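One chain of protein is taken out of this complex; the other chains stay put.
Chain nomenclature is as follows: A, B and C, assigned in order of appearance, with residue numbering initiated at 1 for each chain independently.
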Amino acid sequence: MKAILKEKPIPGAVLREMDIPRPGPKEVLIRVKAGAICGSDVHIFDWDQWAQKVVPGLPHILGHEFAGEVVEAGKEVHHLKPGDHVAGETHIPCDNCYFCLTGQRHICMAMKVYGVHSQGIFSEYTTVPEPCAVKIPGEIPFVAAAMMEPCGVAVHGLSKGVISGKTLAIFGCGPIGLFGVQAAIAYGAAKVYAIDLSENRLKMAKSFGAYQTFAAGKDPVEKAILDETRGIGVDMVLEVSGSQMAYDQGLRILRKAGTFVIIGVAPKPIQLEIPTNIMYKEAKIFGITGREMYETWYQVSDLIQSGKVNLEKVVSHQLPPEKFEKGFKVAKEAQHGKVAFIFG
Amino acid sequence: MKAILKEKPIPGAVLREMDIPRPGPKEVLIRVKAGAICGSDVHIFDWDQWAQKVVPGLPHILGHEFAGEVVEAGKEVHHLKPGDHVAGETHIPCDNCYFCLTGQRHICMAMKVYGVHSQGIFSEYTTVPEPCAVKIPGEIPFVAAAMMEPCGVAVHGLSKGVISGKTLAIFGCGPIGLFGVQAAIAYGAAKVYAIDLSENRLKMAKSFGAYQTFAAGKDPVEKAILDETRGIGVDMVLEVSGSQMAYDQGLRILRKAGTFVIIGVAPKPIQLEIPTNIMYKEAKIFGITGREMYETWYQVSDLIQSGKVNLEKVVSHQLPPEKFEKGFKVAKEAQHGKVAFIFG
Amino acid sequence: MKAILKEKPIPGAVLREMDIPRPGPKEVLIRVKAGAICGSDVHIFDWDQWAQKVVPGLPHILGHEFAGEVVEAGKEVHHLKPGDHVAGETHIPCDNCYFCLTGQRHICMAMKVYGVHSQGIFSEYTTVPEPCAVKIPGEIPFVAAAMMEPCGVAVHGLSKGVISGKTLAIFGCGPIGLFGVQAAIAYGAAKVYAIDLSENRLKMAKSFGAYQTFAAGKDPVEKAILDETRGIGVDMVLEVSGSQMAYDQGLRILRKAGTFVIIGVAPKPIQLEIPTNIMYKEAKIFGITGREMYETWYQVSDLIQSGKVNLEKVVSHQLPPEKFEKGFKVAKEAQHGKVAFIFG
Partner (left out) sequence: MKAILKEKPIPGAVLREMDIPRPGPKEVLIRVKAGAICGSDVHIFDWDQWAQKVVPGLPHILGHEFAGEVVEAGKEVHHLKPGDHVAGETHIPCDNCYFCLTGQRHICMAMKVYGVHSQGIFSEYTTVPEPCAVKIPGEIPFVAAAMMEPCGVAVHGLSKGVISGKTLAIFGCGPIGLFGVQAAIAYGAAKVYAIDLSENRLKMAKSFGAYQTFAAGKDPVEKAILDETRGIGVDMVLEVSGSQMAYDQGLRILRKAGTFVIIGVAPKPIQLEIPTNIMYKEAKIFGITGREMYETWYQVSDLIQSGKVNLEKVVSHQLPPEKFEKGFKVAKEAQHGKVAFIFG
């Protein structure tokens, strides 16, 4: 089978022919149909310090967001069978810690992430533990299904507050931010403000129904949004950028008793002014990781089937695996939507 | 009447004889029985930069935590009458903004604070707007009643999560932290860990039922608490210290999906490591200010009457107003409990 | 001024010329522009046993849902002035009980209802206590503003659960049920099922976006909705009919851990099968009364201004006060939308 591979401890990747893996007793073998590039894949592609620390060994197949079809099930697999369509839940919970045993598997104390701690899925076939292959309705196209994992991050973030009739500001309009715009509107948000560095991404946000968009670092975000909201501010901020400026602006435009959801991985420590921006306004701040297993998956599936969100519109590039170099180049530019590789 | 007064724009205060004020139509005149020193009073006493900025003019009577007896009611006062015992709610809401009109007066958009933006109450008589004089049961001693305002801050903080059967860590054992220890135990906490710089304050925390205490900056807080909680961490952190170290340690010992409540005024920006300490553990962070008007007041009154908390035990010094210099000296040392002035 | 009046203790009403009332110190005098008939008005019109018990004396002006313009303010009125547009909040809280003092005025322990315990507002002028005249944006037409009170009941009911992406069944498509259909869809509900006896009201529900409608007592409500929801049932039921059949069917089509909101006044005791319909499915049942003062008012105002709900479309009859007999006849038929009287 073809696989996009990190072979040597240097930047870049190669496309190689490899053996099809065999599923363990609790695993399924999947024919991968579509995979998508996430930020962490870019880190591994670039072989930066973080990648060198977390990737257990080379060669390492890249990728973790995907969808495909089950072709074989291990003998302790009880709920999946060949022919089932599945999307990939990246997180591998231990199923034995306090959090796994109390319905919070997404914050398992011994979580593994495939494509990072294990081999990835940019290949024609892959094996994953049964809990990581989420059965999906057959009518969802594979390329949309491959986006359910990152879309789920946005939907999970939105679950931290009431959306119906509320105003939101979304800092960062990469794919997760764009899914957030779509889902917030589907969920009955009154108005969604979107902020990003890229004009192109803001155009996408606008096309998905964002009420107003702002060029980060240029447009007067704070003044405009406070004026628009009669000085009160927005009900919810989704922070998807990881930048200090977004924290500063986001907390200042947050209404009193508003909800600030942290979705973006901030590479550096963030400085927060506590009294005015958090205490006196009684801000509620929620850190978010992954997707609730599996409440979020049901939510994303429902949103897709309602027609109110359209994950494929967030995909700006559908490429064959042979064009992986172009794919990674586009992903790194941070000017476009999602890059998907079509395997099947 | 006697009053503890900031007369000149220099550190210190004086005790002066002044005229008894007259209540406006929506105000009550109160015979002050007991008042207590809060951190902001120390700032005004010291006449630091913050004080110079917020105090509207001199002479300025110090103090805002108090209890006393109504002696006269303005003509638009409908719910208080002479003889009523009252405790002081420091915050003066506008009663006309979105937050005041939706049951959230404690985060009024145009909040005034008396003793800061207006004359204070370290005097034999004072006038306050009716909503700031909270009627209390006659059997609560005045010195305890004067502590209901700061105790309410702790109780308000505890309302941000479940306490029953949970473990808490309280960083900072000044009076608010100590009230937090008492109230958390009264509310059925399983275990309360207390951290402070002062050995004396830790002794007080221990005497109120803290399960274990730690000398800040010396004892191995993180290791000890993680060991004690089988590596999971505590359910809730009350941050009452305002220090960077408390944020660092507090977020590291917080369990996944745990609740971190910010009560202490951090004088400088705080640096937070976002991915590990907030995102991957899905920390919930709540900023807190003041007391819910008046849910918190009912809660504090009930706690006092249940006998499960004892506010007077947090008062280490009861002084006549003549000894105000000693009082402020003690308050600044941050080694003791609360300092109260007895006026009547 | 003209007023629709219950003069004698018999069914019916008369239109009379009366003196314009004078506002008390905490009241405003309002030029009524539009009023609407509610179910309780019909009871008083018919002079049934309930009406005989609650109405304090005759003559009694009918009506309590209205909007108009302030023409004079009493001297203790601080937040309203002549020219302000207002809609009527029917409930008069005491502002001194535990609930009023903790942000829950809508469940005041000493609540009065105007138009029932006091004179009503089907007249060219009326006086109401300041808290019962809610200032509204000038751009909301008066006839829509007069509907904000009953629309608020539906919106308040929806606040008891998550609406975003959820399925609802609404039993009873009188005006409050119809407002519920509009608001649920505006708030991002996935699907709204509507059930009523009247074909005409079901047509209105459908025109507002209901996914499917059912003739009560004829169509196979349970089977159809369970089939539609893969046997799981709906996330929320709004019970607006007061009928035993709605409780039986509603609880059976409610999903496990679903939310059942009681909005309709059931005239007789309701029989509930506890183990299967409530316990084993862990149903959550919420009783609802009135509107949150004033959170619900902000929500309704926002919904109107968003254009996502259109209260005037629920008004099937706009009549001059002279046609009051026709108005009450239409209201009693329970086949139409709202009946509004236009006074100005």
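The rule is simple: a residue touches a chain if its C-beta (ideal position, glycine included) is under 8 Å from a C-beta of that chain, and two chains touch if they have at least 3 such contacts.
Computed from a predicted model, the values in this text were never measured in an experiment.
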Touched by the hidden chain, restricted to displayed chains: A, B, C
Contact residue for the chain not shown (choose from C:57, C:275 or C:307): C:275
Residue among B:163, B:285 or B:339 that touches the chain left out of view: B:163
Of C:57, C:83 or C:231, the residue in touch with the unshown chain: C:231
Interface with the undisplayed chain - residues on chain C: 98-99, 104, 107, 109, 231-232, 242, 256-257, 262-263, 265-266, 269-275, 278-289
Missing-chain contacts mapped onto chain B: 158, 162-165, 186-190, 299, 302-303, 306
Residues of chain A (touch criterion as defined above) contacting the omitted chain: 76, 78-79, 95-96, 98, 101-105, 292-295, 298
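As a working rule, only the chains that are shown with their structure count from here on.
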Fitting chain B to chain C on CA atoms, where both chains share a sequence, rotation angle to nearest 5 degrees: 180
Rounded Å distance between chain A and chain B, as computed from the means of their C-alpha atoms: 42
